[in-house]
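Every protein chain of the complex appears in place save one, which is left out.
Let's look at subunit A:
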Amino acid sequence: MNAPSPAAASVTIAIVNAGVSDPSSTRLLADRIAQKTVDTLRESGTPATVRSIDLGPLATDIAQGIVTGMLNPKVQSAMELLASADAVIAATPVYKAGISGLFKSFADLIDNDLLIARPVVLAATGGSARHAMVVDEQLRPLFAFLRAIPMPTSLYAAPEDWGSTDLGKRIARAAQELSVLLRSGAGRQIADGNWGGYQHQFGGNATRAERSLEDVDFDTDLMRLATGKSALPRGGERADAH
């Protein structure tokens, strides 16, 4: 067992906020989760800092990224911030019975391996409690695809929740879950220990992405095929089998 180190290193939490109003209730919800997490971590001796990615000001940049397939410097630096964070708080408004298209467009630009085993708190706000399941039915499968680790407690705030102490209790619960997972280092261990087991892209944005010779595994069937050796089935394995 890897026990959390007593003098834990500082952790960074990235908020991804798709709320577009100013002030934004979505951002407010994300900030409350972040603050509670920072407080909880501090009590257990882990300093934490919070960085925010507000998607509203990046809306046209994100749309350009979708249609041209290349990230401009603003989106690229948001991506780097996200890649380097130890945990993520993902917060979106609910529009037309679904997550914000802006949030999904940003998510579509995230490399498949950028958030592997990364702890994530899922959160949404909406105009009615009737959309509460959007978080679990749309955000949770999205982060499951990205092989992230969504926390057991999802957060949803309808107008009436802002006056309810129950929202605060749920925030505290999610913050507790995130803190425990962060301090355990489990996400990092999963990513470090199994990195080769996931699908990757050379030169991608993930912090562990292959960028140079030292990162590349040359001992694979495909690399053997590249160097003129046969890739005929050996023990049932094919060169392209994953």
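Here is the rule we use: contacts are C-beta pairs under 8 Å (C-beta built on N, C-alpha and C of every residue); 3 or more make two chains touch, one makes a residue touch a chain; residues count from 1.
Throughout what follows, contacts and distances are computed from a predicted model.
Undergrad: The complex has one chain missing from view, so what does its UniProt entry call it, picking from "Cytochrome c oxidase subunit 2", "ABC transporter permease", "LLM class flavin-dependent oxidoreductase" or "ATP synthase subunit b"?
TA: So the chain that does not appear here would be "LLM class flavin-dependent oxidoreductase", according to UniProt.
Undergrad: Pick from A:S21, A:S84 or A:S230: which residue touches the chain that isn't shown?
TA: With A:S21, A:S84 or A:S230 as choices, the missing chain is touched by A:S230.
Undergrad: List the subunit A residues touching the unshown chain?
TA: Touch with the absent chain occurs at residues 60, 63-64, 67-73, 76, 201-203, 210-213, 216, 218, 222-223, 225-228, 230-232, 238-240.
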